[in-house]
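Excluded from the complex is one protein chain; the other protein chains are retained at their positions.
Every chain is named by a letter (A, B and C) in the order it is written, and numbering of its residues begins at 1.
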Amino acid sequence: MIQTEDFKTIIDQYKVIFFDAFGVIKNYKGLVPGMDETFAYLKATQKEYYIVTNDASRSPLQLAASFKKLGLKMITPERIISSGMLAKEYLDLKVNDGIVAYLGTANSAHYIDNSGLHTLPVSAIDESNIDQVNALVFLDDEGFDWFRDLNKTVNILRRRNIPTIVANTDYAYPLNMHDVNIAIGGIASMIHQIVGKRFINFGKPDSLMFTFAYDQVRKTNPEITKKEILMIGDTLQTDILGGNKFGLDTMLVLSGNTLATDAETRITSTGIVPTYICEKAVIG
Amino acid sequence: MIQTEDFKTIIDQYKVIFFDAFGVIKNYKGLVPGMDETFAYLKATQKEYYIVTNDASRSPLQLAASFKKLGLKMITPERIISSGMLAKEYLDLKVNDGIVAYLGTANSAHYIDNSGLHTLPVSAIDESNIDQVNALVFLDDEGFDWFRDLNKTVNILRRRNIPTIVANTDYAYPLNMHDVNIAIGGIASMIHQIVGKRFINFGKPDSLMFTFAYDQVRKTNPEITKKEILMIGDTLQTDILGGNKFGLDTMLVLSGNTLATDAETRITSTGIVPTYICEKAVIG
Amino acid sequence: MIQTEDFKTIIDQYKVIFFDAFGVIKNYKGLVPGMDETFAYLKATQKEYYIVTNDASRSPLQLAASFKKLGLKMITPERIISSGMLAKEYLDLKVNDGIVAYLGTANSAHYIDNSGLHTLPVSAIDESNIDQVNALVFLDDEGFDWFRDLNKTVNILRRRNIPTIVANTDYAYPLNMHDVNIAIGGIASMIHQIVGKRFINFGKPDSLMFTFAYDQVRKTNPEITKKEILMIGDTLQTDILGGNKFGLDTMLVLSGNTLATDAETRITSTGIVPTYICEKAVIG
Partner (left out) sequence: MIQTEDFKTIIDQYKVIFFDAFGVIKNYKGLVPGMDETFAYLKATQKEYYIVTNDASRSPLQLAASFKKLGLKMITPERIISSGMLAKEYLDLKVNDGIVAYLGTANSAHYIDNSGLHTLPVSAIDESNIDQVNALVFLDDEGFDWFRDLNKTVNILRRRNIPTIVANTDYAYPLNMHDVNIAIGGIASMIHQIVGKRFINFGKPDSLMFTFAYDQVRKTNPEITKKEILMIGDTLQTDILGGNKFGLDTMLVLSGNTLATDAETRITSTGIVPTYICEKAVIG
């Protein structure tokens, strides 16, 4: 069992806290117990915080609503930075017209909509409109027929030389204590290998997620430095690696993907070393 | 356009010919025209031949029947070496009891059945029998529900530390002149990346396919050397690479995966050089 | 041969230009002819420009001096953003004490020096000081004995679980019209595979290079948007991929790594599509 440190002592040293969502604030059983007190403490001590999540299946508005439903009322939409927001920014900047095809639910597609573009599920692409497809986005693992639509996606990408965006690069996500589901990042990786083209991956550990969050922080606090920000996450390969590389101090919590029993082995074998290790992101 | 050579002049120099099936003998439109004459010539000149195919979806008996239906009556089941046969041999040698779970049609599973083992589709595995699963085989991309059964496969492999066999390592196969379908090898590669365990890949370019075929040749002709065998295929990465590595002379034909317009670029960029290039495996 | 566009017409549409150095401004023969006029035009039209380079072997001061020596006097050190600067920032933020070991020339190490740290070449690490090594940086392919020091690097990384920084991720660089040399990025990739740990890669296409440059731009011009910046480079996998992902418009020039004869094939096979293609970054 790995040695852990006291959560409160650590966060007292930082002005801004970035939280991963799944495995830190909530898990498949609901809210991590004690999380409301953590956020009450942040408010009382006037620390800034942001949720930095690879969840591209819902908009910040919907994500905030889901936290509220679990009992966490403080997390407002503007506190949430999701990889889906990066996908939207990319489309706004780089794709001027035509159709954006997507894999995911209608919900996940809703928030990448923008004025000039027409978003359509891959299932709605056929000979009549394929030549107008100017981008393709992997958003969510649900909302489509895997056999029919994954095969169609391969053939769209063979016909059209277009930017292809992977909004969530996770390969799998936990379903319950025992089982996982294949995530859209795993599917995107398979299709990438078949068509051989470079995809644009957003989501942690990529630095753009952290740049986006840091830009938000500086809008209200232009003087904050990276030294004053702590990234808290449950996954070495995304939260900790990405936070470290961006120059932040990092805290690994053991309430999600990484178990107390194998944290040490994983840190040694990957070489991804968090600044701190705590049992969970809970005070006291 | 790449320079090609005369097919007949070349095969006259060899005693045994190995043929890939798809892209050489047949394609999505049916038999490659003139193929019956090629096989008639082989018979007349008493050359041995074998079909060496990554098709694991059907037994040699069924494959021979499919050639017959297309008009090629000469290709008998004992002339066919498929990657599925290697999967079967592996199970015979290494798995003594329990359940062999598979992804594929009931047809594809039929011929991996053997005395001591019980083959069941992944869809039939549940809490009651998962602990008896002693091997898992990726056989064919059809015959199951992708969403439900691929997720189930991931979780079986997380629970059971068992040999996992990929009977066809192709990532995609042509459906018609424009489109391809994701093949079982592509799916296996995605699941391999998620569970992180080594899978056992059969099929060209792996040497075992060629060893198996060469052993067949030597049963009737113990004196045949590798120098007297020619491998004919349409794919650099499987047929030509595998044939070359096994020590055979190789012929690339342009009737399938590799087009006349890009053969040269592909040969240069991959460094996989066939001994000969012919338009198709047809005489005159 | 691929269709190219007029350089001047394009840059007139942008307020800020990012240039790659090698293959765009200079190559193994010296300055690309006409480059002084390009920079004179930028000055006359009051466009901002930055050199965004994966060269980590020299400091911005030394790089500016080398441009001056070639006849380009305008490029001052503060106009140069190199991947070595990111390595330095990382060390400043994340490594507080101990030794930083490096592979490269003494020159390349000089500018990563900072107050609290002691930089030493890998050759100077032995049993007496290995336990104080708190970071390792791959800086340059020259300045050390490959056999002795690469083997030593492997063993340092097996003993110490420390951040490992790759300041230049290029695998090779052109030496003359025919030949290339193995770059430090290729060496780092080999050692990564042997020790199995995650390294921290800076340099294009990574977004941090572009974030760093964009932050510089906004210091003097807070209102500049990504839409007003053009990235010019000769390499699809670094300059164009990285620029595209960051949300910039991009221009591929044919004066370096990518030849007019194979630009089209490479764009199609990689799926990395520049906004524009010009022969070179030269006016008229």
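One rule holds in what follows: contacts are C-beta pairs under 8 Å (C-beta built on N, C-alpha and C of every residue); 3 or more make two chains touch, one makes a residue touch a chain.
Owing to the predicted nature of the structure, the values given are computational and were not obtained by experimental measurement.
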Touched by the hidden chain, restricted to displayed chains: B, C
Pick out which of C:Leu93, C:Ala172 or C:Ile283 touches the chain that's been left out of the picture. C:Ala172
Only one of B:Thr76, B:Thr211 or B:Thr261 touches the unshown chain, namely B:Thr211
From the list B:Thr45, B:Asn176 or B:Ser269, pick the residue that touches the absent chain. B:Ser269
Can you work out which residue in C:Leu120, C:Leu150, C:Ile224 or C:Ile283 touches the chain that's missing from view? C:Leu150
Positions on chain B contacted by the hidden chain, ascending: 89-90, 93-94, 157, 161-164, 195-200, 206-208, 211, 226-227, 237, 241, 244-249, 267-273
Please identify, in ascending order, the residues of chain C that touch the omitted chain? 145-147, 150-151, 154-155, 158-159, 171-172, 178-182, 186-187, 189-191, 193-194
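Basically, only the chains that are shown with their structure count from here on.
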Contact pairs, highest-scoring chain pair: A-C
Chain A and chain B: spacing of chain centres that average the CA atoms, whole Å: 40
From the mean C-alpha coordinate of chain A to that of chain C, what's the distance rounded to whole Å? 28
Chain centre separation (chain B, chain C; CA means) in Å: 45
Multi-chain contacts in chain A, i.e. residues touching at least two other chains, fall at none
